[in-house]
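Excluded from the complex is one protein chain; the other protein chains are retained at their positions.
Let's turn to subunit A:
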Amino acid sequence: MQSSDETTVYVAKPAVHDSAHKHVAGEARYVDDMAEPAGLLHLCFGLSSKPHATLDGIDLDAVRAAPGVVQVFTAADIPGDNDVGAMGLGDEPLLAADRVLYVGQPIFLVAATTRDAARRAAKLGRIRYGELPAILDIDAARAKRDLVCTPLTLRRGDPQRAIAQAPRKLASRMRVGGQEHFYLEGQVALALPGEDGDVLVHCSTQHPTEVQHVIARVLGQANHTATVELRRMGGGFGGKETQANGFAAAAGLVARLTGRPAKIRPDRDDDMVITGKRHDFDIGFQVGFDEQGQILGVEFDYAARAGFSADLSGPVTDRALFHCDNAYFYPHVEASSLPLRTHTQSNTAFRGFGGPQGMLGAERVIEEIAYALGLDPLEVRKRNLYGATERNVTPYHQTLRDDLLPGLIDELETRSDYQARRAAIRDFNARSKTIRRGIALTPVKFGISFTHTPYNQAGALLHVYRDGSVQLNHGGTEMGQGLHVKILQIVAETLQIDPAQIRLAPTSTGKIPNTSATAASSGADLNGMAARNAALAVRTRLAEFAAERSQVPPDSVTFEPGFIRVGGEAIPFAVVVEQAYQARVQLSATGFYRTPRIHWNRSEGKGDPFFYFAYGAAVSEAAVDLLTGENRILRTDILHDAGRSLNPAIDIGQIEGGFVQGMGWLTTEELVWDKQGRLRTHAPSTYKIPACSDRPRDFRVHLLDRPNREETIYRSKAVGEPPLMLAMSALHAISDAVASVADYKTCPRLDPPATPEAILNAIERIKP
């Protein structure tokens, strides 16, 4: 199809987000902005206050009697299956029936005439609990070894022997904290009842199809009775991949049972207390290496807090293993996962989907080796990078087909002036009492494709109207990542019409069925191809029609901006369209795409789960206050591979935003549960995502402009998730600054989040 050096008019160009003008004017509509229908019921969940208990009595009299309350629902009112879990395993009730499994689990649902009335009433439930022992963290869960799903082991070679025979070896553990998504727009769903039991649900979700299926399941109805629609989300980051299910099902349930429209928009605290987050991990490893720092064999175990149910913990912990190598070749390797059940929120997808935690393990191994040998960690990194033709097989037996990283790292090292700055920093540190600085370069290699192979498909639906304007549906959702503008560019390019002539309709399960979540960075790869295929179908029909009409061969018909050139004559697109309509040519088409070549055998731990890899690297410089542990990232240089970027402006935005989000995860963002299992950091007052002044003041982001070697849409690469992991450079730069207190002789073992307290602890631990 497209050759990699094809000149383009609309794609591979910076273009502003299609909603930018509406965003700045306050005109972009989110679900809660829609005009409220008459008779609307506002919903609020009544939540469990115990982490693990039997429900011995649910007294809701006071709730029912509260002002404004119309009806109160419990598990007994659910006509279908009481299960909103992504996997349909029956482990995630919409409303807890006989036991609760975490603090914050919904037990009952209040419908009232105002949101305030519903919230006030929801506090009045009197629940009698029979308390049971609760497992609240990874350590306790590891002892119990209750898994939410089957663990995975990847193995290649004989790591035990390789480690035993290695000249040097070490073993250690690290902790990696979780992360709250903190999408600015909280969860929200608005359900409208229709005829014959139908419901139409407007919902802020990354996965309308799953929401549709869950609503149908809860109502005990066929999928075709539920339609889920959305225009945009105010952020998702994985937090609306499965976590919208319960809210949407609640709205759908009430709409169906009362015949009235119903809306649920939980308060921020409820949102944070109810929904799952990024998994925190406890990672153990043993590594054998040589005196040059080359890894000879390594074993990892990745234990994760899955929470009370499976949700996506299986695929998330799988992906952690897929990235236990990050960018490094392991001659002998074994890595296994441990998705542990705890009595806390059910952890879920979050940008990177376990990959970031997997990579942190690899980078800690590198760091340990570097300190053990007295080398610059960058040197150790380089010595372990995958090779081009040998040393190029991953722990899951996929052979890498490209090797962009060595060149990319060299270029970044030069651009960022890494060596000179490193020397200057050492110099500064020797003189500075209170403030120390550090620098680090970390790479990223991220596998692109859903590891659940069936998800790698997409559909689109394109209508050309008689005036030449185009309406397009595709299965992807817009959460700010710029998917829609990229698709507009793709369709504009294919039809050679101005993007302003194309309208993207809201995502709807009624238009595109059986879609995959907009996740795994796959949005543009999959839906872009599907949209292009739909546009190509119409384009081919128009070309054939025009050729026949002018009696020229179809392949002589060309499309140029705004016109179709037929036998030397340039006819406006709209004119050809009208002529085609008159001639009864179909002006509507569907498009479909499935990713070629990928396969994955989980039980053997072998396959080619990824179509390709996206690469990048970052250099960060940090400053640390030795007295308080406060820190600041001063400068970050990034070189990132987005293939032949569909939209460099959007992609740079994804890189900058992903980096800062990752930096938050690794520094200021700390989730704290108390001994009663209550999440204490449940609002922005206590949970600190980066603020404006936390960004690196000096932030230099460049794209590696190299077409994807695979036949992706215009040879671009996925960009949603990989940049988040560039933030590992920030953690390692802080670690480098900390290491100065022990003259770089001891690995600081600084576990994220590197809060001031964690940093001060590391300083005091290694200080001679």
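Of note:
Criterion: a residue touches a chain if its C-beta (ideal position, glycine included) is under 8 Å from a C-beta of that chain, and two chains touch if they have at least 3 such contacts; residues count from 1.
Heads up, the rule we're going with is that contacts and distances are computed from a predicted model.
From the set "Glutamyl-tRNA(Gln) amidotransferase subunit A", "Xanthine dehydrogenase small subunit", "Histidine kinase" or "Menaquinol-cytochrome c reductase iron-sulfur subunit", the protein name that UniProt assigns to the chain left out of the figure is "Xanthine dehydrogenase small subunit".
For the chain missing from the display, the contacting residue among A:Lys13, A:Arg29 or A:Arg142 is A:Arg29, taking the whole complex into account.
Of the listed positions A:Leu378, A:Ile650 or A:Met728, the one in contact with the omitted chain in the full complex is A:Ile650. In the complete assembly, the contact with the undisplayed chain comes from A:Asp698, out of A:Glu604, A:Asp698 or A:Asp743.
Contact with the chain that does not appear here is found for just one residue of A:Ala134, A:Ala623, A:Leu704 or A:Ile766, A:Ala623. Even with one chain removed from view, subunit A keeps its contact list with that chain: residues 16-17, 19-30, 32-33, 35, 116, 119-120, 123, 181-186, 232-237, 267-269, 417, 420-421, 424-425, 428, 432-435, 437, 439, 479-482, 621, 623-625, 627-632, 634-635, 649-650, 652-653, 656-661, 668, 670, 672, 674, 680-681, 683-686, 688-695, 697-699, 755-757, 760-761, 764.
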